[in-house]
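Of the protein chains in this complex, all but one are displayed in their positions.
All chains are identified by letter, namely A and B, in their written order; residue positions are counted from 1 within each chain.
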Amino acid sequence: MRPFEYVRASDPGAAAGAVAANPQAKFLAGGTNLLDLMKEDVERPNQLVDLTRLKLAEIQTLRDGVSIGALATNTETANHPLIRQGYPLLTQAIVAGASAQLRNMATNGGNLLQRTRCQYFYDTSMPCNKREPGTGCGAREGLNRIHAIFGWSESCVATYPGDMANALYALDAVVRVRDSAGRERTIPVDEFHRLPGDTPEKDNNLKHGELIVAIELPRSNFAKGSYYLKVRDRASYAFALVAVAAAVEIDGGAIKQARVVLGGVAHKPWRSREAEAALTGKPASEESFRLAAEAALEGAKPLAHNAYKVELGKRAIVRALLRASRLA
Amino acid sequence: MARYIGKEMSRVDGVAKVTGKAKYAAEFHVPNLAHGFIVLGTVAKGTITAIDTREAEAAGGVVRIFTHLNAPKLKPATSDGKVDKGFRALQSDKILFNGQPVALVVAETYEQARYASRLVKVSYKAEKHETDTEAVRDRAKAPSEGRPAKPRGNPEEAMAKAPVKIEAEYRIPIEHHNPMEPHAAVAVWQGDKLTIFDKTQEVYSVREHLASTFGVPEESVSVVSPFVGGAFGSSLKPNYYPALTAMAARELKRPVKVVYTRTQMFTGHGYRPYTIQKIALGAERSGKLTSMIHEAVHNTSSFEQFSDATNNFTRQVYACPNLHAPLKLADTDLPTPTWMRAPGAVSGMFALECAMDELAYELKIDPLELRFINYAEVDPENGKPFSSKALRECYRLGAEKFGWKDRKHEPRSMRDGKLLVGWGTATGIWGAFQMAATARITLKADGTAHVASATSDIGPGTYTVITMIAAEYLGLKPEQVKFELGDSRFPRAPSQGGSWTTASVGSAVMGAALAVGARLLALANKEASSPLKAAEAADIEMLDGRLQLKSDPSRFVSVADVMKRNGLDEIAETFEAQPSKERQNYSTMVHGAQFIEVKVDPDLGTVRVARVIEVSACGRIINPKASHSQEIGAVVMGIGMALQEATEIDHRYGRIMNPNLQHYHVPVNADVHSIETMFAEEEDKVVNPLGVKGMGELGLVGIPAAIANAVFHATGRRVRELPITPDKLL
Partner (left out) sequence: MNDDFDETSEPELTEDEAALLDEMPALSGVGASGLSRRTFLGQTLVGSLGIFAFDLLAHEEALAAFALPPGAVTAAAAPVGENLLKVVLKVNGATKTLSLDSRVVLLDALRERLELTGTKKGCDQGQCGACTVLVDGKRVLSCLTLAASAEGKEVTTIEGLATGDELHPMQAAFIKYDGFQCGYCTSGQICSAVGLLEEARRGHVSHVTEDVTETTTRLTDDQIRERMSGNICRCGAYPGIVAAIQEVHSGRQTAHTWRFADEQQLARVRRENADETV
């Protein structure tokens, strides 16, 4: 871990200002991913701006939804009555991730920013365009059982590892950020993360020094008909092979609207508008879910070791939709 | 009737462990300690052409950076007097495996050492490497040491004639022990005397290793290892880090601590080798085996031969007149593999017991019935009787408990709602070993006893069972006995491995206790009025401060009185227990049977091990509480081996790509459900006077096969390559 200056921010403006002023500065919140990567010499900030004392942890009702503070922990968020009652999909997704200890530490803002668990990204002796642009992608022709089947490029086949964001995509969340000048802007969550393209070093569309202050959830009609399914190599405390955030609103037996977001398959949560379109107006039946699953996986481009994700993805979508529709 | 032996006792070191007071190797505080951090190489084979340490040396707090260029040359290390070919750090420019240590950064603080380690720049001239066992399989050769495996009968001919046969190939990936405690040493030189706190399963072997390495008398080296946070074989041999740590401490004239990172553990202590096994079984239609051919190949390193004797137990499991079980080793540019819990046995029995299941389906015979049909009444390898063998009891009791009679034979025939249910069984086997061991008992006039032996307790509960044995034979309460281990200043004990600790050290402690009794008897009988006058040592026992006649406890002397009258504050006896000659007339083995229920999600391929019945026949159980924990732990490790564990290598680089607990999956709490164990105790007077046969490995041996067989029964899918991850069941 490179030596760094530790600064405790007194307010969001000062925090954003400090980071904006130093290209090598980083925000520190829960630290659950950043400190790990610093120990591995993957992240090498020379300054950490500790946000944890900032008052950005409220979870509150908005006029048309709920706002969750960027610094609320995953645990606080998952267990908040507003979330459990109004957005159970988000609760399910959060508690499917990591461990209780990590969720007690991890913040919502930090969770959105967690970086890939690609083995080549973590190992500084390996080529990785995300860690060190221009060195190549170790996983493209290497071990890629856990890698992307959608949206990858020759320069990067990594996946976004989180669970919470998969639910946020399904819930049409909006990320509220502010810069050092106090200017706020909102980013629809599905425009927050990026596909790797030629710049896999950029995970998302935040500018350096921009601080996430909240995640806003619009009023949802999926408070009942939603389900988060995570398939992994062991029963808990493992990243997803494939995850599905599924939500359906059913009206008179027919699907009024649906959300299907796959996790563990791309550089960002993979929302399948094809599947959603295939579901809309259809009866809430296994047959409809199968067709939607086929539509969702149609464009998949598996790598040498992860073709199973295509079939697993389909089956997971069907299962998640069945569970969601049973609750709707 | 025994007061303690065979009864449940909580761990005597339990309070130390639950309060955090138990100290493991890295936790001993010594003044002026410097911290070492190892730098690992990044190519698999070749030569170091240059090392630039300038930037690292300029970093804050750096004391010195050791590389092969400035590290002193170590003398050859010996093991039992023979030169040890194990890898040694910083002794040459040769690169033998990826992840080899190429430098040691020593700094004032851990943080500084870790950072500076990232600044060391190493250049290599890489050579073509080979880390894929599959690629060098055809070049594999029989081990150069040990007797070559000879065929029994005429296996080829019998196979050709067999009316029913199956043939299949099985694969086990490299697996790592991953004990929770990382390997660590703290080395302190005081002049030419070295004290080292080390994580080890054998303090004496580390002592010899370091004494020979540094050319000092063995008496000048103290190895201290009172608590070991799991090892599973990874600390049986001295790894490279104790010598590296001691070298740095000697050069710097100050104490040095080196702790492996989790990643460094993956190339720092060996692993279960990559193993390919081809099995052919021939049988009569009745199910009687007529021929068994079990060929195994596993990898070793390019510089040291290691064999885990993968298919040795195949020779002793089933009665079969024709058999061949050769083993070959393939050189790879990887670190040397080593023993990992139930070494060889769990690998070999995975293949054999899956093959038996395949044969059962070929024959349309119940898999358990097939095992009864081929039950070995005597050791098929040498015709010797078993000193005891309650395997039949294990099979039957386990089957009864499990409800095996309700099993439907056909795969995919049992369900729980949507889930597929599968029931599988397998046999466990291991040797009932005993090694020479020495213990010292000091009985004090205040009625307490101090017991010491340089064994280790990596978790099985050795502190407790030895305390129980000493209390039993000294007639004391466990609280009156203080047992110490893990210190090379104590009498010699073998490594904690092979499931031989209780048989070996327990026998020594029992012998020492009896010797104390005999001494007391002699002292008592110096007096004419002794009520034990005519008694021999075998006639007496100690109980609650009395030395009494077993046949008539009313005839006794007070131990305290005897000592007082002889002016003794304490009586000390040291006893070395050797395995008896009589053992050679028998085959001494432990056996077990496993019954496992899995539930498989047919859509997602996820497997839950829902229910395990493990029945073990391993002689006498000293402490059923800890023994049960050993069995449970073995089941959990078996679940990992069957379903989760694999060390993955990118062969382009020859580099391990999942050297961490995020990608190398071991079972978590949610993976473990009902596990019940039963002990079919055997009265075995041959193995040793305690009747103890050992059980730490046994519980694991059959588990991966039983799970794989259950998965087949559930799904109809025969997965012959571990681990059985969801993608293999879609």
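Here is the rule we use: a residue touches a chain if its C-beta (ideal position, glycine included) is under 8 Å from a C-beta of that chain, and two chains touch if they have at least 3 such contacts.
Only a predicted model underlies this, so the values are computations on that prediction, with no experimental measurement involved.
Enquirer: In the full complex, which of B:83, B:160, B:180 or B:522 touches the chain missing from this view?
Expert: If we include the chain that is not displayed, B:180 is the one touching it.
Enquirer: From the listed residues B:117, B:131 or B:195, report the one that touches the chain absent from this view.
Expert: B:195
Enquirer: Among B:161, B:392, B:444 or B:565, which one is in touch with the chain left out?
Expert: B:392
Enquirer: So one chain is hidden, and I want to know which residue out of B:327, B:458 or B:542 touches that hidden chain in the complete assembly.
Expert: B:458
Enquirer: For subunit B, which residues lie in contact with the unshown chain of the complex?
Expert: Per the touch rule, subunit B residues meeting the hidden chain are 1, 3-4, 6-24, 26-32, 58-64, 107-112, 115, 177-182, 188, 190, 195, 197, 224, 226-232, 251-255, 259, 261-262, 366, 368-369, 372, 390, 392-393, 395-397, 399-400, 404-405, 458-461, 477-479, 482, 484, 615, 621, 624-637, 660-662, 666-670, 672-681.
Enquirer: So which bits of subunit A touch the chain we can't see?
Expert: These residues touch the chain not displayed: 1, 3-6, 8, 28, 30-32, 35-36, 39-40, 48, 50, 52, 75, 78-79, 84-85, 88, 91-92, 95-96, 98-102, 104-105, 230, 235-237.
The working rule: only the chains that are shown with their structure count from here on.
Enquirer: Would you mind pulling out the distance in Å between where the CA atoms of subunit A average out and where those of subunit B do?
Expert: Their C-alpha centroids are separated by 42 Å.
Enquirer: So in the complex, the part of subunit B that touches subunit A is made up of which residues?
Expert: 42, 60, 111, 114-115, 118, 603-606, 608, 643-644, 648, 650, 652-653, 655, 657-658, 660, 662-663, 665, 667-671, 725-727, 730
Enquirer: Considering the complex alone, what residue numbers of subunit A touch subunit B?
Expert: 1-3, 39, 41, 117, 119-120, 122-126, 138, 141-143, 145-146, 231, 233-239, 241, 308, 311-312, 315-316, 318-319
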